[in-house]
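I'd like to ask you about the structure that follows.
The complex is shown incomplete by one protein chain, all other protein chains being positioned as in the whole.
We call the chains A, B and C, going by the order they appear; numbering starts again at 1 in every chain.
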Amino acid sequence: MQNEGKIRIPSGCAISGVFSKSGERFDGETVIRSIVPMHDRSNGLGGGFAAYGIYPQHRDLYAFHVFYDSVRAKDECEEILRSGFDIEAAEKIPTRKMPQITDEPAIWRYFGLPFDKQLQSTGFDEREFVARFVVKINSSIPGAYVFSSGKNMGVFKAVGFPEDVGRYYRLEDYAGYCWTAHGRYPTNTPGWWGGAHPFSLLDYSVVHNGEISSYDANRRFIEMFGYRCTLLTDTEAIAYIVDYLNRRQGLSLRETADVIAAPFWSEIDRMDGEERRRRTYLRNVFSSLLITGPFSILLGFTGGMMALNDRLKLRSMVVGEKGDRVYVASEECAIRTVEPSLDRLWSPRGGQPVIVTLNKGVRV
Amino acid sequence: MKRVYVNERWCLGCHLCEYNCAFANSGETDMVKALQGAEIHPRIQVEGDNKISFAVSCRHCDDPICVKSCIAGAISKRDGVVRIDRDRCVGCFTCILVCPYGAVLPSPDGHAVRKCELCTDNASGEPACVRGCPNGAIVFEER
Amino acid sequence: MKKLDYVIVGNSTAAVGCIEGIRSVDKAGPVTVVSREPYPAYSRPLISYLLCGETTEEKMRMRPADFYEKNGVNALLGKRAVRVDPGRKAVLLDGGESIPFDRLLIATGSRPFVPPMSGLERVERKFSFLTLDDAKALGAALTPESRVLIVGAGLIGLKCAEGIRDRAGTITVVDLADRILPSILDPRGSAMVRRHIESRGIRFLLGDSVAEFEKDRAHLKSGKTVGFDVLVVAVGVRPNTDLAAGAGCAVGRGIAIDERSATSVPGIYAAGDCCECTDVSSGQRRILAILPNARLQGETAGVNMAGGEKSFANAVPMNAIGFFGLHVLTAGSYDGEAWVETAPGVYRKLVVRDNRLVGFILIGEIARAGIYTSLIRERTPLDSVDFELLKHKPQLMAFSAQRRAEKLGGAK
Partner (left out) sequence: MAIRYDIPEYEVLRDPQRCIACRVCERQCANEVHSYDPDTGTMKSDETKCVDCHRCVSLCPTHALKIVRNPDTLRRNAYWTGDTIGEIYRQAETGGMLLSSMGNPRPYPVYWDKMLINASQVTNPSIDPLREPMETRTFLGKKPDRIERNPDGSIDLSNLPPQLELQVPILFSAMSYGSISYNAHESLARAAKELGTYWNTGEGGLHEDFYKYAPNVIVQVASGRFGVHKKYLEAGAAIEIKIGQGAKPGIGGHLPGAKITDDVSRTRMIPKGTDAISPAPHHDIYSIEDLRQLVYSLKEATEYKKPVIVKIAAVHNVAAIASGIARSGADIIAIDGFRGGTGAAPTRIRDNVGIPIELALAAVDERLRQERIRNNVSLIVAGGIRNSADVVKAIALGADAVYIATAALVALGCHLCRTCQTGKCNWGIATQRPDLVKRLNPDIGSKRLVNLVSAWQHEIMEMMGGMGINSVEALRGNRLMLRGVGLTEKELEILGIKHAGE
């Protein structure tokens, strides 16, 4: 049996996300409850969460969440970590013993910043430095896997049903303004925790339901820019693509959506001059980052969340609003469970991104 | 009114039209049976060599002089097609004398004359010469 | 506007052409046809074919039985028009009635010319060969033993000879001229045709004529004597111009008409064998007593009578005639430079004058002769075509690619 990284495993999924525009922080219970009714969309082979605003005390430090299969791996990883970063805190991530969750690796988190010297010597900006560092560890140290690397955010994932994973990680003890959740339905039975979702790089986290047919075209292109798709999962590739377009090419999230879920040429050809030229340009220049096949993505990032469907909307995804809260889920029931009376509920059109950000002036 | 037109630029002088015509008017269902060993008497004729060539058949003129010259009233124009009534024709050949295209020809029997009468009642709805032309040199169209 | 009254004197090719010409313009105006013959229009050139059984009286009809009715024609058959009163615009019939007209067509055709021949009155069974009645009478008189004497080796005499060949015993043809068909063939051509006809057992006595007829024999100038049971006089024809002349129409050899088939008298038109018109091949005024001209002149007259516009300006003499399977196609006139080609059973002669083809004789090999005829009719300058090719056989290849494209690309 091959794990992620050895083989590409298609999977169906459930996703859910809750966001507070006012920046009000709330515990993980809401999102856990919301994913429960979609139990049957996952099969117990992977669940996970991303939460933003959960580490206010370390707001300005990178929070690395790492799985270790062995002590050796931990030693190797920490050595490299400490060589590149000024680590302020290192601790085991608190968990709750549960019969449903088995084969757990050692799960650690570290808070820190890169050493200035290191940074200058590479000439990269801080985020680029961190990103490359993560890729390096994940591709070079067997048994060590960094699955979260953003500031004031964290990813929690395991093999199991999402609700169990949530309890396992004691998410009721965390408070964040944005939560995303994922229940996985892989079409084989890998035992590896790293394969669970969300997938995250820096503060980008992606939960995704679908199986993209453009995977290898996207992968082989994105890998030209220093990324290594070690997991061979869509989620990983999507995270890198977003990182590349949004962070490195400086495209807005909307422009990013115009690339990965571009409108059909038939639509573009009907647009007026300037807009048509702009869309044509984006599709042409980043043609290898067009994502085809079914997907519904929840992208978390500092201060916001983006929901996006493939351009044919081959996967279900609904959005609800109540007061300052925005809910996104694969199924309406997931939203109704936690918020029966919504101000508004709609199903976004394929390729039309729904982007929510914190209200002006809100600091988290 | 659809007519047979010839574009000599594309005519190869292969003479297939003559054989297809002879076959179409033989009443036979098998070309070999119809034409093997026989001298053919097509109603379309290819002029020229492999450099310049073209096929000529009845133009089905708007004001056909053959019709007006026939002493036996054997030639008439119906539904845009100039037709021969072989039973009336006495073979005086006045039509041959007046047709400016040389498209009316004596029959082998020396009596009635023969000419293109647009064999369009077939599956393709096109005359045999048109259907069989390998290079689109003969067309059947409105102009 | 008042409907026009049309009157047509004569009921053959020109008349039929005229009726159709009128109806192509005027669907209403009443048309009256006056004909001395009791038959609906039939094709006179077919009478010889009738005798040899190539056709039937029924098939000789030029048009279906309901032709007159359908075209609103009042056909007065078996009546004779005796006079035209141009002043009162009326035609007077032998029965005394008078038929008013606004437009009149004179299509009276021609009559046999019988020169004075001493003793002719003594011959009982003597015939002309022009009308259906002539043919019927002749047919009735023939027996397989009949010895037939035909005076005249022109088209009529020889078609008659062919027509009756299998219904008579012997056939002898006498003509003053030293060759047959002198009006359409040159000596060489006529010799060739003569040999062919002779091969079918028809005897010619040429350069000779009848000095004296007895009841059943003719004494010729040469001293020869020819016995016969049946005599056919086919010396020639004369156009029937009296009616026109009486109406004040200019008359030359025939009734003079212009390209619109109009006579010199307004409202009166003429067409067919009774007329003379311009022969484009020679430029001369001639009687072109052939069916196609009659048809076209008649139709032209009809259209113009009804107020339409039509002109027939390129009449030429031409003949398609065959004897016992030998086909002879001729057209135009033979005064000019000649190109001759011969082969066994084949004689081809083209006559050129002033950079134009003016005439031809084709015997035996007649395919596509119409291409030549059209060169004459259209007066095509020969330096605009490849005459070298044409000399050997009529072909469109001889025209410029552009002319061909016009001819074959967008036919009219």
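A few notes on this one:
The rule is short, and it goes like this: a residue touches a chain if its C-beta (ideal position, glycine included) is under 8 Å from a C-beta of that chain, and two chains touch if they have at least 3 such contacts.
Remember, it's a predicted structure, so these values are computed and weren't measured experimentally.
Counted over the whole complex, the shown chains touched by the missing one are A, B.
Shown as candidates are B:K2, B:H15, B:H41 or B:H111; the residue that touches the absent chain is B:H15.
Interface note for the absent chain: among A:S149, A:T292 or A:T337, the touching residue is A:T292.
Among the residues A:Y215, A:F301 or A:Y327, only A:Y215 touches the chain that is left out of the figure. Although one chain is not drawn, its touching partners on subunit A can still be listed: residues 8, 10-12, 187, 210-218, 220-221, 223-225, 249-251, 255, 264-266, 277-278, 281-285, 287-288, 290-294, 312, 314.
One chain is missing from the display, and on subunit B it is touched by residues 9-10, 12-16, 19-20, 23, 31-32, 35-37, 50-51, 132, 134-137.
Just so it is clear, only the chains that are shown with their structure count from here on.
Of all chains shown, B has the CA centroid lying nearest to the centroid of every protein CA atom. Note on chain placement: the centre of subunit A and the centre of subunit B lie 79 Å apart, centres being C-alpha means. Between the CA-based centres of subunit B and subunit C the separation comes to 29 Å, rounded to the whole angstrom. Centroids built from CA atoms put subunit C at 105 Å from subunit A. By the touch criterion given at the top, residues 17, 43, 45-46, 49, 54-55, 59-63, 291-292, 295-296, 299, 318-322, 325, 327, 329, 331, 366-371, 373-374, 377, 394-397, 401, 404-405, 407-412 of subunit C touch subunit B in their complex.
Across the complex, subunit B meets subunit C through its residues 3, 5-8, 47-48, 52, 54, 56, 59-63, 65, 68-69, 71-73, 87-88, 90-102, 104-106, 110-111, 143.
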